[in-house]
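A single protein chain has been removed from this complex, and every other one stays in its place.
Presenting chain A:
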Amino acid sequence: MTTTIDPTEVAKFEAMAAEWWDPNGKFKPLHLMNPCRLDYITMQIAAEYDRNLVAPHPFEGLRILDIGCGGGLLSEPMARLGADVVGADAAARNIPVAQVHAEQSGLKIDYRVTTAEDLAATGAQFDVVLNMEVVEHVADPLAYLTACRQLLKPGGLMICSTLNRNPKSFMMAIVGAEWVMRWLPKGTHDWAKFITPEELYDLIRRAGLDPVDKQGMVFNPVSWRWSLSDRDLSVNYVTASVKR
């Protein structure tokens, strides 16, 4: 179901959308990381569903769910690649903002105020579930991942990223990103809720999915860019899992 936007509120939402999508604004860290996340997501989907990324609209016919969609930083690229996208966010204020921006971008995306658990209860199913930087914020990761599994069609693909828990991730994600760089408001992350790759693989298996791949996402302060790494999963990392 699509939320209808009150016309008098549009200007406010446009301003908020501009803020979400400003690469040097409040969401700068997400914008910096986005190309790297998208590299992983697009390559995993292309490999799983045998799509050619050089062709126009390679994801045509795929139904993709973006959980915690925010302003639509992942939903829009997926729609641009031809997928049929549902963007879900539990924060009601994000949805009209994402809708206004999708309209400006000329993209059709079904944005909804809902949670993974509520959406799963409706019986909705998808070819791909994007579950990026969410699992470290939820109260019960196993229940949440179980809902993600329900949201997948048989053979469907879940991409899940989060933060590792070790002294280095405390220095980088809490001290570095929140205290020193002020990229994120203090208290954005609770380090105790970070999850090691072994713990995440275990949770994913217990939720009924098969983990098939994991890679680190590493920030290089010299090139000021994120890149994927086979070896370094010490702070940010991303996984791919398939529904049995």
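As a convention for this text, a residue touches a chain if its C-beta (ideal position, glycine included) is under 8 Å from a C-beta of that chain, and two chains touch if they have at least 3 such contacts; residues count from 1.
Simple rule for what comes next: contacts and distances are computed from a predicted model.
Undergrad: One chain is missing here; what is its name in UniProt, given the choices "2-octaprenyl-6-methoxyphenyl hydroxylase", "Cell shape-determining protein MreC", "Extracellular solute-binding protein" or "ABC transporter permease"?
TA: From the choices "2-octaprenyl-6-methoxyphenyl hydroxylase", "Cell shape-determining protein MreC", "Extracellular solute-binding protein" or "ABC transporter permease", the unshown chain carries the UniProt name "2-octaprenyl-6-methoxyphenyl hydroxylase".
Undergrad: Identify the residue among A:Pro35, A:Gly61 or A:Gly155 that touches the chain left out of the display.
TA: Touching the chain that is not displayed is residue A:Pro35.
Undergrad: I'm checking contacts with the chain that's been left out. Which of A:Ala15, A:Leu53 or A:Val175 qualifies?
TA: Touching the chain that is not displayed is residue A:Leu53.
Undergrad: So which bits of chain A touch the chain we can't see?
TA: 23, 31, 34-35, 38-39, 42, 53-56, 59, 76-81, 104-106, 224
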